[in-house]
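Note that this complex is displayed minus one protein chain, with the remaining chains in position.
Note that the chains take the letters A, B and C in the order they are written out, and that residue 1 is the start of every chain.
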Amino acid sequence: MSTTLPVLKADDFTSDQDIRWCPGCGDYSILAQMKKVLPEIGVPPEKTVFVSGIGCSSRFPYYVNTYGVHSIHGRAPAIATGLKMTRPDLSVWVITGDGDALSIGGNHFIHLLRRNVDLNIILFNNRIYGLTKGQYSPTSVEGQITKSTPMGVVDHPLNPISVAVGAEATFIARSVDSNVKHLAYTLKRAAAHKGTSFVEVYQNCNVFNDGAFSYAQDKATRDDTTIELEHGKPMIYGKDKDRGIRLNGLNLEVVDLNDGKVKEDDLLFHDEKANSTLVYMLSRMRRPDFPEPIGVFRDVLSETYEDAVRGQIDQAIEQRGRGNLQKLFNSGETWKVGV
Amino acid sequence: MSTTLPVLKADDFTSDQDIRWCPGCGDYSILAQMKKVLPEIGVPPEKTVFVSGIGCSSRFPYYVNTYGVHSIHGRAPAIATGLKMTRPDLSVWVITGDGDALSIGGNHFIHLLRRNVDLNIILFNNRIYGLTKGQYSPTSVEGQITKSTPMGVVDHPLNPISVAVGAEATFIARSVDSNVKHLAYTLKRAAAHKGTSFVEVYQNCNVFNDGAFSYAQDKATRDDTTIELEHGKPMIYGKDKDRGIRLNGLNLEVVDLNDGKVKEDDLLFHDEKANSTLVYMLSRMRRPDFPEPIGVFRDVLSETYEDAVRGQIDQAIEQRGRGNLQKLFNSGETWKVGV
Amino acid sequence: MSTEAASTSTNKAIKTVSGITVRLVGDSGDGMQLLGTQLTNTSAIAGNDIATFPDFPAEIRAPRGTRAGVSGFQVQFASHEVHTPGDSLDALVAMNPAALVTNLADLVKGGLLIVNEDSFEDKDLKLAKLKVSPLEEPAMENYRLVKVPMTRLTKTAVAEFGLSAKEADRCKNFFAMGLVYWLYGRNMDATLRFIHGKFGDGKSVIANANEKALRAGWAFGETIEALGHSYNVEAASLPEGTYRNIIGNQAMAWGLLAAAQRSGKEIFYASYPITPASDILHELCKFKNFGVCTFQAEDEIAAVCSAIGASYGGQMAVTTSSGPGIALKTEAMGLALMLELPLLVIDVQRGGPSTGLPTKTEQSDLMQVIFGRNGESPLPVLAARSPADCFEIVQEAWMLATQLMLPVVVLSDGYIANGSEPWLIPDVSKLAPITITHPTESNNPDGVFQPYRRNELLARPWAIPGTEGLMHRVGGLEKEDGSGNISYDPDNHQKMVHIRAQKVANAAKLLPPQQVIGPQSGELLVLSWGGTYGACLTAVQAAQAQGTSVALAHIRYMNPFPSNLGEIISRYKQVLIPELNMGQLRTLIRARYLVDAVGYNKIKGKPFTVSELLDKITEMTKSGTRTSVQYQ
Partner (left out) sequence: MSTEAASTSTNKAIKTVSGITVRLVGDSGDGMQLLGTQLTNTSAIAGNDIATFPDFPAEIRAPRGTRAGVSGFQVQFASHEVHTPGDSLDALVAMNPAALVTNLADLVKGGLLIVNEDSFEDKDLKLAKLKVSPLEEPAMENYRLVKVPMTRLTKTAVAEFGLSAKEADRCKNFFAMGLVYWLYGRNMDATLRFIHGKFGDGKSVIANANEKALRAGWAFGETIEALGHSYNVEAASLPEGTYRNIIGNQAMAWGLLAAAQRSGKEIFYASYPITPASDILHELCKFKNFGVCTFQAEDEIAAVCSAIGASYGGQMAVTTSSGPGIALKTEAMGLALMLELPLLVIDVQRGGPSTGLPTKTEQSDLMQVIFGRNGESPLPVLAARSPADCFEIVQEAWMLATQLMLPVVVLSDGYIANGSEPWLIPDVSKLAPITITHPTESNNPDGVFQPYRRNELLARPWAIPGTEGLMHRVGGLEKEDGSGNISYDPDNHQKMVHIRAQKVANAAKLLPPQQVIGPQSGELLVLSWGGTYGACLTAVQAAQAQGTSVALAHIRYMNPFPSNLGEIISRYKQVLIPELNMGQLRTLIRARYLVDAVGYNKIKGKPFTVSELLDKITEMTKSGTRTSVQYQ
């Protein structure tokens, strides 16, 4: 098209609704970055749909001036699947929380990933149930004291990215609410990927689980506790870029780059297109033994579900012609009475 | 105990119910092996409970003379969890199908695995919905023609073992219905593991998906299409034991052992206790590029859920004394009227 | 094929009767369903009115020869209108002892009993858990027993084709069919076409063998002395037009296609397999060239939720299940109701509760679909009354859903779903359009679009994504009327609850009033609903023929009730509500109209027989005293 499109701004994506998150909640930052990147993605508001479940995070759709469904707990992936299968022309985002996506919605989540419907899931992981006032979630850490675990969580937490790898997601990324540049970049990458894009965002719930990710948020610590994945680049991190990650058999290890013994070339090079083993290994990098990777873990192309489904429809029409109801009704054995 | 226990036989585990599977169904073989190993496991029938969902496979509990619950579709893992949490003295088995466990029951399945409740899940994978007469399941292969996919399946199948790795299962194994010795061994290993044991069994549905696993069943082909995992042993397979699996970076490759260029020591050695990356890689070995591993992929020890949960209860009793109802009622602010 | 002449001519006497009920029973592997379907089609083509009742075991393949493995197909064909497959059997064809003993009770005294005597060996008796052969029992004297060595005769007949023993044995159902066809003077053409169509490609040996077996069966009938005459059932006088036979689930699928075409929509059909609803999925997934998108979801919740997503996107969204699956959908149905989006939820009922009797019929989900959601959450509920009616009712449901903007529930049941009847093929070009408009302009030029501003039917606009300027968010929290914004305002909540109730009530304005068959006032009104229509109608007509003052009001609209229903009820002294449940409609009727309606309740996984209903009607009208039964 050669007609110039109106240039959209973040404000064009701002709805008229009052925001109802607690002051200081990490959700604000994610909303801000989303509104910032939406114009850059270039899909107009009327072609964009946000679908969410229930939770603090799931209030998100009310705050963006696009189409939106604030649905029921855990079911956003299923609703979004139906929407995208029938309306592939739309840009569809799923907004969900750690409880919404991984507890009640865990099954829809893995099935969405395996089907590879072309939409973007943003999981606000605050390791807690915010909206219901502070029970533990599937990502809460062992020992965490919450309203429902006065003696500490005993459930071994789910690692959202490991689960996504298990379900063979084609795009997997992680970012941090307060790392606004990185977050904006990650959201854009998710939008650009054709297929299901899964982004885990470390999000601070300052009311019920304050500081759960402070290590990854604070400027003072984050360079040492996180590592930014960059495609084709060696895995280096640390404030002074003096540590790296090396592959040793099937294990990863942290190596010191200061003494020159280990060269950059010896390090693991990140490859977004690699087989999923690498992604799985990266997902296992956890504090305190490892810096936690942020960025795009994986970005590979595979046929999208809606293309495959609609492809069969097109093929059927091509092979058999557009269905004719009268013909169908009259097919097989029929008989006439009195005519 | 020094009293001699009565020696149990397979017959002691046979119920009085007529078996209602199709003649030739792979389920018979699994049932037979189960009844064979149950006496060897040594838990008496009255201490054993089989919990199943709905599906052909889920009829299983009726045929073993133990306690049993034939529940509703997909929910056996949840029912078994409640049972085992409250009755850790029982030996609990979950019998499920590929639809039951991975479609409707997917969420309970991953949550059971992450919690590591000490029970055994046997998944009868026939890549089809048997009981409802032949629709595709989450493990049906792409292109498979079924009652609900006349033009072929477009969903990318779930790999049960990859999913289990993603959920961080502590015991993962695979066997084949007709490979009776291997199956019996695998069931015993599952029973021996403390924590959730997950066993995928390739099972032939000769009515709706006949031959789906013939490569792994037929004596003629199975040595070339499957590889038996043995702890601490190099990964060698083939009728003539002339092929092996070697690690190359983060990839596996099939190597020829005939020309002597590759030595056994160069091969990948299976390690049930290894980190889960190896298990993940093994789960990705699929036909036709690789032989499909059977045997125990992983067997590591981790605290069981019921131990952790009951541990907190014991600790609470130890620290605060056995709860006293009257004391509780009278705690806090009370006042007297007229006494 | 020029078999026409040969296949209907007989040298024996022909007895003309007005109708015949025959049941074919055998092992699940014996092809009884196929045999029944062929007999049905052939009888339909012969111009008879027909009604069928297939009945098969829950197991995929229960052990051969056992009672659990018995599969049956009953058909009534007649020269008058029939609405049920018949209460009792004029003839029973039994392929093995298990089939015989489990079905004999339904054969009338003096009825024709044809058995495959080759399958009454000791091993067969043992499988059927019998000590002595039922053929040796004195009770056999009550029937016209014809023992046919079908296995052997078939083997001989097909010997020329060099089939394996197993293959040859498989032909014996065609032998039986031939015999039955001879017996009732049925034309073999359609079945021959079927045989050659089905086994034609490359396997013509099998086709030819089957044809041979069929003809051998016919010849056998013509030959043996035990069968002195055959029967003739004249064509019924049905309304003019072209007919075909249609099965309930098929009619449901085709009705959806028609509704889509009438409304200019494409179907998004999301489901999770479950008996007895799965066949709708199996049928619809064939119609991709109609633009139908079928989605086998990971569970029922995903199915209904994906349908909600598709509806939000502007598609014709449909989800189906049976009782246990509907139970799982209820939370999301409540969401759809709050979102005020059109959606069809089809419940093909089966025996409950829980897993219950999956392959048996029952009408016990009425209360679940009417009341089974949290909060005040009324929805329109429609119930099909027969296989062909499924075609109509889904179209009505879709009309309501789109005109009122809400989910609509359609009830069918196992009996309707698997049963079949002749269907007057409609002229597609004459189907009236269902008008749907998606707004393209804001209804609130001075402010933001108001997704919950309503029309005179209280329907909100179906604005769909992609439309510029109409961006809006919907959700499950209570919302302000008009703006659709979240609202905790007490008065707004009360208003919205009333609006949602009124919207459902408005459905009555879009639907025809209740019809009564029989006298417009009198002694007894039979109120029925759903799949019991045929039995109730037949019983009421029989009673009327005996001079009883009884009328039938068969309800298709369960919620809201037709607006004239209360007035109709008031014109009769007594009300009888027969149901295949414990009195669910009765509870609704009693609550609404305060009438001491009496229930006739059967909950055996089986349809009513005409005679039991007739007895009840007679009892209530003869005694003169009103029976009062409290619902518990």
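The rule is simple: contacts are C-beta pairs under 8 Å (C-beta built on N, C-alpha and C of every residue); 3 or more make two chains touch, one makes a residue touch a chain.
In this text the structure is predicted, and so the values were computed from the model without any measurement.
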Of B:Gly232, B:Gly260, B:Pro288 or B:Gly338, the residue in touch with the unshown chain: B:Gly338
Where C:Met32, C:Leu337 or C:Ile577 are the choices, the one touching the absent chain is C:Leu337
Give the residue, chosen from A:Ile19, A:Val141 or A:Val300, that touches the chain omitted from the document. A:Ile19
Touching the left-out chain: which of C:Glu160, C:Glu240, C:Glu376 or C:Glu619? C:Glu376
Using the touch rule from the top, list residues of chain B that touch the missing partner. 15-17, 44-51, 54, 61-62, 65-72, 75, 78-87, 89-90, 107-108, 111, 309-310, 312-313, 315-317, 319-323, 325-326, 328-330, 332-339
Hidden partner sits against chain C at residues 57-58, 68, 322-324, 326-328, 330-331, 334-335, 337-338, 349, 351-360, 362, 364-365, 367-368, 370-377, 475-478, 488, 490-491, 493-494, 497, 500-501, 505, 560, 581-582, 587-588, 590-592, 594-596, 602-606, 630-632
Footprint left on chain A by the chain that the document does not show: 18-23, 54, 56, 72-74, 103-104, 106, 129-133, 135-136, 138, 147-151, 207-208
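Keep this in mind: only the chains that are shown with their structure count from here on.
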Rounded Å distance, chain A centre to chain C centre (Cα mean): 45
Residues in chain A with touches to at least two other chains are numbered 107, 111, 309, 312, 315-316
Multi-partner residues of chain C (each touching 2 or more other chains): 288, 298-299
